[in-house]
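What follows is an incomplete set of chains from the complex, kept in their original frame.
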Amino acid sequence: MPTRVIVWGENVHEQKNAVVRKLYPDGMHATIAAALNAAEGIEATTATLQEPEHGLPKGRLEETDVLFWWGHAAHGDVSDEVAERVQEAVWSGMGLVVLHSGHFSKPFKRLMGTPCNLTWREAGERERLWLTARNHPIAAGLPDHFELENEEMYGEPFGIPEPEQTVFVSWFQGGEVFRSGACWTRGAGRVFYFRPGHETYPTYHDDNIHKVLVNAARWAHNPAPRVADPNAAPNVPVSAALEPIEQRGETLHEEGEEGFR
Amino acid sequence: MPTRVIVWGENVHEQKNAVVRKLYPDGMHATIAAALNAAEGIEATTATLQEPEHGLPKGRLEETDVLFWWGHAAHGDVSDEVAERVQEAVWSGMGLVVLHSGHFSKPFKRLMGTPCNLTWREAGERERLWLTARNHPIAAGLPDHFELENEEMYGEPFGIPEPEQTVFVSWFQGGEVFRSGACWTRGAGRVFYFRPGHETYPTYHDDNIHKVLVNAARWAHNPAPRVADPNAAPNVPVSAALEPIEQRGETLHEEGEEGFR
């Protein structure tokens, strides 16, 4: 069974900005999907903001193992309904890989529960990514460090929950550092944030970046069956208790009643 | 400087249900606040759903060190605006202690980013809480285990992010277990979830529970000045870089422009 990926692209700057269009004539999402499709065992398609339901109808998410998310200029244009749908799909077991400026996207902020803020500078400076979790699956095949000659700077403090694993930390020429690759679990789904990928630079044409994207798709893929209702909070009646007990004390709920939400 | 606490109570069942009213004639929030006020260095007041802005106007939260939250029947009646305000106050440094059925409250779900679901049974069965993080500040003065003779059961799997520290795990007479005390950091604020506290039982009159509540208030109090804007994502212009760099490559943003959100 291949890993079924959707690469979601905001697809705004590719349309409006000549620099971005020249680097990514078919859109950044298409370049990223092509890099994933070049790897064994991954089948990547794309979706964009402009499609109905942003290209992410419920049925499509149910048949997706990992969603990649790149957005920047139009976070506010993503509907709350789709953001919630993505969040629930992750809880059910779908993986999510959030790229670069996606740190401020609705799905990522909802899943982290934190501001996800940072400092930034668009100066085309050098970024060097260092491995901090050697032999982590997302680092497979990578050297201990690699460079991107031109990138946007993101600086600490980065407003995220303490990562379950920090895989990369970046050094920037202008003097900042940043936790560039970080992992979390949310429900049955895995979430990976990966920092590089400013749209005016050729980051998504870089071989090491391709390796990270491929590794991240594989790592984020949970092969277990999707959790049917990730919000279920079932009542276990006294009669079904695993150890014999008797009803005692006062009660609020009638036998078999639904709980409050 | 005392720890300034607000105990927020939904205050619904106390009004509607004779059992609850008898146990907590002034409301559960009043009982909890009294237990906190009996401790040295804590000044607790109350707020309820029915007050304007649910008793939580912005200015009041700014002068609050720790907010306790008990809700059950009316999570949906809490306005999104107040839920977001609480979330941002936590990011700024306010502590949050979420009690019992507050696991499904809007502020807790927003801060966790997970479904926060569980299984449950209202049978008045015995609960025994075990310490799993001995000598954690929230366990100060407690024995290795203590009992509540009548409680509602909450069972695993509990849909939370992996706790930063698990302080208590509960044993239930009917055969379930539950991670009953768990800690997280969100921005500059600390969050503690504490399981016991069903409204038809005298849990908030129990001495060990009082100890946990007092300890939790102290632990959740971050004495640092509140972060002014927890969402700030400032641009650092090239001219202000800490190491000398020059602008290179193509740019999207004009010098000094605000970032996208």
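Just so it is clear, A and B label the chains in written order, and each chain counts residues from 1 on its own.
Going forward, contacts are C-beta pairs under 8 Å (C-beta built on N, C-alpha and C of every residue); 3 or more make two chains touch, one makes a residue touch a chain.
Note that this is a predicted model, so its numbers are computed, not measured.
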Whole-complex copies, counting every chain including the 2 in place: 4
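As a working rule, only the chains that are shown with their structure count from here on.
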Whole-Å gap separating chain A and chain B, where each centre is the average of the chain's CA atoms: 27
Chain A-touching residues of chain B, taken from the complex the two chains share: 13, 17, 19-20, 72-76, 87, 91, 101, 104, 110-115, 117-125, 150, 153, 155, 159, 161-162, 164, 173-176, 184-187, 198-201, 230-238, 241-243, 245-253, 259-261
